[in-house]
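Reviewing the structure listed below.
Missing here: one protein chain of the complex. Every other protein chain is in place.
Per-chain residue numbering starts at 1, and chain names A and B are given in the order in which the chains are listed.
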Amino acid sequence: MISKTINLTLKVWRQNRGEKKGRLETYSAKNISVDMSFLEMLDVVNEELTKNKKETIAFDHDCREGICGMCGAVVNGRPHGHEKETTLCQLHMRHFSDGDIIVIEPWRARAFPLIKDLVVDRSALDNIIQAGGFISVNAGGAPDANALPISKEIAEAAFNAAACIGCGACVAACPNASAMLFVSAKVSQFALLPQGRPEAARRARTMVRMMDQCGFGNCSNETECEAECPKGISISNIARLNREFLKAEFS
Amino acid sequence: MNWFLNMLRTSIGKKLLMALTGLFFSIFLVIHLLGNLTLYGGKDLFLSYVDHLHALGPLIHVAEIGLLTFAAIHVSTGLFLFLQNLQARPIRYTVDKRGGGRTIGSATMPYTGVLIIIFVAIHLSNFHFIDHSRQTVFQAIDATFHMVPYIFFYIAAVIIVAIHVSHGFWSLFQTLGANHPKYMPAIKGIGFIFSLLVAVGFGFIPVYVSFIM
Partner (left out) sequence: MNPDVKMHTKLDAKVPAGSLAEKWDRHRFNLKLVNPANKKKFEIIVVGTGLAGASAAATFAELGYHVKNFCIQDSPRRAHSIAAQGGINAAKNYSNDGDSVWRLFYDTIKGGDFRAREANVYRLAQLSCNIIDHCVAQGIPFARDYGGFLDNRSFGGAQVSRTFYAKGQTGQQLLLGAYSSLMRQVSTGMVKLFPRREMMDLVVVDGKARGIVVRNLITGELETYTAHAVVLATGGYGNVFNLSTNAMASNVTAAFRAYKKGAYFANPCYTQIHPTCIPVHGTFQSKLTLMSESLRNDGRVWVPKKPRDKRRPGDIPESERDYYLENKYPSFGNLVPRDVASRNAKEQCDLEKGVGETGLAVYLDFADAIKRDGENAIAGKYGNLFQMYEKITGDNPYKTPMMIYPAVHYTMGGLWVDYNLMSTIPGLFVLGEANFSDHGANRLGASALMQGLADGYFVIPYTIGGYLAQTSFSEINVPDSKEFKQGIQNVQQRIDKLLSVNGRRTVTEFHRELGLILWEYCGMSRNEEGLLKAREMVSNLRHEFWKDVYVPGTGKDLNQSLEKAGRVADFLEFGELMILDALARKESCGCHFNTAFQTEENEARRDDQNFCHVACWEYNGDDQVPNFHKESLTFENVELSQRSYK
């Protein structure tokens, strides 16, 4: 199919495993169809590298439809690129122009050590969930699903918080590399629902402590996280987390 | 007490300290501004306000000690948070752009904070730690505000305070957990007006004293 194509210059962060320092290397991406996604554009560059018997650029990705949270890089200073509420895999090249220079860097945070090139280790986010991001219920013991009516508004608010894909863009975007948006989304989902109330206090306390322990920065209410979050998670969740936490500590 | 210290060690605990002391200073700013507004009523009104204040005697000392402690907490916690936050991102971005969340106020909190503390020191040495037996506060103000560079310095300083509270005000509500879709816009609006009042209210005083009075 014939569609418009553009040529770009990429400056991509390359850093081998175990290497102390990385560097930006320059590549040209030629004849990029504007219908491609950003990751497909990287595929094209990697194909070219392979053909020249060079090692490809490592980047994380899986679903390529904006839901698994695996992809992500800072593109020209913006996590997941400049389009609003869009993951990197859903960012399409029609939003770039011929001749653009694109700088691509990994998520940068002490809590996300770099593995290779654009790939970082986000297991800190799993650690936080392990600290309390669940409702303690065993399979088999649940009452009928409709036994507990939950207002549509509450269910929707919980859903909106639960929509977080755990990509870590909030951390990457935060000037302090804080994970508050991520933590608050999970705490909020369960704090809103009656099923989650019995453990709400303990959950807020343990998750916040684990977050601190993992080496994330502190929240200064800069709200960059909300601006860059691909799922539009609201900072009102952070306020709810603060509330839940303080309530838990003072009672 | 243990639980309390334990809580203060967490990130949200430290933020709670910032918010409470910040709230205290915001209230202080309001009172200070209201007091200073008496200047617009002329020298006599102002001096009677000063006399009333001094008549409070020991209470004023309590207030001063309180202010000092809170300042110590706000400043030390603020700087500690600032350093921690720097460490949380050891390698910076080559290209770092904003997504539209950050404001001038939020981006400069530690810097405006440090400038404020310097200003406060100078401010106090000009008007507070002076020999009150040789001149009234009004005379000190009058003398200082007739030095043109000082007018500029003072105006710049209050603008910096305004910038600090332009973020600080709504932020403290967020920290205390008071964010509601219905009320947050109002809080933000009040914060904006508050910082404007601080800038104009305090900032116009030297102009008034030196050019109009």
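Just a few scattered comments:
The rule we apply is simple: a residue touches a chain if its C-beta (ideal position, glycine included) is under 8 Å from a C-beta of that chain, and two chains touch if they have at least 3 such contacts.
The model shown is predicted, which means the values in this text are computed figures rather than measured ones.
The undisplayed chain touches these shown chains across the complete complex, A. When the whole complex is considered, the residue among A:S28, A:S97 or A:Q130 that touches the unshown chain is A:Q130. Of the listed positions A:L24, A:C63, A:A201 or A:A248, the one in contact with the omitted chain in the full complex is A:C63.
Which of A:R23, A:K54 or A:R202 touches the hidden chain is settled by the complete complex: it is A:K54.
Although one chain is hidden here, its contacts on chain A can still be listed: residues 1, 3, 16-17, 33, 35-37, 39-40, 43-44, 46-47, 49-51, 53-56, 58, 60-70, 83, 85-86, 90, 92, 94, 115-116, 119, 121-123, 125-126, 129-131, 133-146, 148-152, 155-156, 158-159, 162-163, 165-166, 189-190, 193, 195-196.
Assume only the chains that are shown with their structure count from here on.
Centres computed as Cα averages put chain A at a distance of 36 Å from chain B.
Against chain B, the residues of chain A that register as touching in their complex are 24, 74, 76-79, 82, 103, 105, 108-111, 173, 175-178, 180, 208-209, 211-212, 215-228, 235-236, 238-247, 249. Residues of chain B that touch chain A in their complex: 3, 7, 10-16, 81, 84-85, 87-102, 106-107, 109, 167, 170-171, 173-181, 184.
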